[in-house]
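Of the protein chains in this complex, all but one are displayed in their positions.
And now, subunit A:
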Amino acid sequence: MSKIHVSTTVNGDAVEYLCDPRETLLDCLRDKLSLTGAKEGCGTGDCGACSVTLDGRLVCSCLVLGVEAEGKEIGTVEGIADGDVLHPLQQKFIDYAALQCGICTPGILVAAKALLEQNPDPTEEEVRFWLAGNLCRCTGYDKIIRAVMDTARDMREAV
């Protein structure tokens, strides 16, 4: 099957790739652009480990075709830090040990950042329901929820 040329933007950088029409955005990020931060945990949109933003909207990149990225703006975990300064969520996840194995962490950080951008003062219930699409099998979510809530508070106080 002939491949399709795609021009898109990832974390602010213009990129191009050739992809099979059947390949997902996740496949393209990982295999063609070597951005392996987004993970495939299920391939069916159930686990959220592949979470990225597409024109600012939180999506599972395993449910988006590579060709659909044409002309779009994609944000991945690799673009969350500002140069050598971690995003407050990233620092708080380290401080709180809000990860054990770390496989779900990139997706959870992308999802939590998207939440705080649209709701800087979420309740615990809102955080839990927002992150219900991001499976974590190690932590029981306790430290993750605390890290997100405390980051939100810090970011509100910093404004």
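For this structure, a couple of remarks:
Rule of thumb we're sticking to: contacts are C-beta pairs under 8 Å (C-beta built on N, C-alpha and C of every residue); 3 or more make two chains touch, one makes a residue touch a chain; residues count from 1.
Simple rule for what comes next: contacts and distances are computed from a predicted model.
UniProt lists the omitted chain of the complex under the protein name "Xanthine dehydrogenase, molybdenum binding subunit apoprotein" (options: "PQQ-dependent catabolism-associated beta-propeller protein", "Anti-sigma regulatory factor", "Peptide ABC transporter permease" or "Xanthine dehydrogenase, molybdenum binding subunit apoprotein"). Only one of the listed residues, A:8, A:53 or A:90, touches the absent chain: A:90. Looking at A:4, A:54, A:135 or A:155, the residue that reaches the missing chain in the full complex is A:135.
Not every partner is drawn; the one left out touches subunit A at residues 20, 22-23, 27, 30, 34-44, 46-47, 49, 76-78, 80-81, 86, 90-91, 93-97, 99-106, 109, 125, 127-129, 131-146.
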